[in-house]
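With one protein chain held back, the other chains of the complex are shown just where they sit.
After this line comes chain A, so read on.
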Amino acid sequence: MYKNPPSGDVSLADFEIFAVDRLRVLKGIEEAKSKGQRGEQLQGTVKDLVDKHLKGGQNVAAAWKDAVSHFVLRLAYCRTEDLRRWFLAHEADLFLNRFREELLGDEQADFIQQNNLPYAMMQPKEVEALVDDLAAVAFSVGNSGLGSDLRNGQGRHFYKVAFEQVPDLVAGRRVLIRGGWAFLPRSDIASLVVGHFRAHLSKALVVTARRWAASLAEEEADRLTPIVDSLSSRYLGPDFGEARLLRSDITADQIPILAKQSFPLCMQNMYQHLHEDHHLRHGGRLTLGLFLKGIGLPMDESLRFWRAEFAPKMPGDKFDKEHGYTIRHNYGKEGKRTSYTPHSCVKIISATPGQGDYHGCPYRVWEKEAVRAALQKMKVTPGKVEEAVNRAKGGHFQLACASAWEGAHRCPCDTGINHPNQYFEESRKTLEAKDTKAKSALPATPLPAGAKQQFQLASPSTPMQTA
C-alpha cells in the first residue's frame, strides 16, 4: 500500500534511474490501454513491464526499488492537478494488475487483513440466507458461472463491505445490497482494494504537494528539485495545448487540403458541414475551433477562416459581433483568459450531440452504413473500412479511428489514437516522410481569402497528393 516511505540511503543516480524505470512501466500501461488492452491481456503486459523494469538489477531488491521509485514519482507528480491525475490513474492500474497477478486467493485475504481494510469475510450462515439473491445478482451481471455455482452450493466466498466503499458497483447494480452492506464475490475484491489504494494515494499526493511547495523545494533546490522537475515533464502525454504547438504557421487557406489529408473523421465531418451550410452550432464551433488551434492555426488566421466560411450567410460585421469573441476566447484572449486545450477523444466521445449538431465521435454516433460510406470517401482501404466499422460496432471507437488512420495512410499506426490532434500530427509526420519531393512540408496553395473552394469528402483526387 506504500503507507510509509522507505528509509535508507539512495544515491542520486539510483534516485533518478529507479524513477525513470517506473515511469516506463506507467507509460507502458498507458499505451497498452490506449491500444484497447484489457483484462488478462493487460495483466500480461503489466507483468512483462514489471519484470523488465521493476525487478531491480544487481544487488537491488525488487521491493526496495519498487518503494523508492514509487515515492520519487510521488514527489515528481504531486505538483499539479493534471500530473496527479495521470499518476494516480496509472499507479492504480499498476497496483490492480499486480494484486491480481502476484497474490493468490489466501494471500489477498492476508493483504486485506494486514492493511486493516474494512471488509469482513461472510459467515457461511449469512451466505446461506442470501444465496438466492446472490445468485440472481450473479446472473444479472452475466456471471452465470458464479450463479450456477451458488445454486449448487459452491462459490461461497463472499466479502461484506459497507456500500459506501463500492459506489461504482452500486451505481451499476452489479452487487447485492442489503441493510447497507454490499456483498462481493472474492473475485471482485481486487477492484475494491484498488479503490482504497487510490483514495490513500490521492490524499497522500495532496499532502506531499503541500509539503513540497512549503519547504522541500527550497531546501533541495540544488539537489533533488531539478531531477524532480524534469521527471514530471519528461513523459507526460501531450495535451496539444499551446506549450506543445509544433508549428504556428498554418494559414486559413491550407485548411481545405489539410482537412482532406489529415483530419480525423470527426473533424472532417464538422468541417464539411461548416463548409456546405456556412454554419456550425456551438458544440461544433468549439470542438473544431480548438482542434484548429491545436494544429497550429494562429488566432488571426482562425478569425479569417471562420469569417470566410460563414460569409455567404453572415456579413462580416455581424460575424465579428457574434462569433469573434468566442474565437478570441478560445485562444485565451477574452474572458477569464485561460487558453483552452483541444478536446481529446475521450471528451469528444462523451459528447452528446443533439439534432443539428455535428460534433461528437462519428464512430459512436453514426449508423454503421454512414461510417462505411464516409470512410470509403476518405479512400480508406476496404479491409480497414470493415475493420473500423466492426470496431466501432463493438464500442471501440478510438480503435476504429486508428483503423481508419491506417487505411488512409496505408501504414500501421503504432501509437493508437487518443486525440484528434495526435491523429493529425501522426498523419503529417507520415505524409511528410513520404513526400520527399515537395520542398515545403506543408501544402502551399494560397487561395484568395473567402474563395469558395469546393470541398468534398468524395473528391476523386487521391488524398495523398499535394497540389
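Here is the rule we go by: a contact is a pair of C-beta atoms (placed from the backbone, for glycine too) under 8 Å apart; a residue touches a chain by one contact, two chains touch by 3 or more; residues count from 1.
By our rule, contacts and distances are computed from a predicted model.
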Undepicted complex member, UniProt protein name, chosen from "EF-hand domain-containing protein", "DNA primase", "DNA replication complex GINS protein PSF3" or "UBC core domain-containing protein": "DNA primase"
Full-complex contact with the absent chain, from A:Pro124, A:Gly142 or A:Pro315: A:Gly142
Touching the absent chain when the full complex is considered, from A:Trp64, A:Phe111, A:Phe163 or A:Tyr340: A:Phe163
Hidden-chain contact residue, picked from the options A:Ile17, A:Ala89, A:Ile177 or A:Ile227: A:Ile177
Interface with the undisplayed chain - residues on chain A: 133, 136-137, 139-142, 163-164, 167-168, 170-173, 176-181
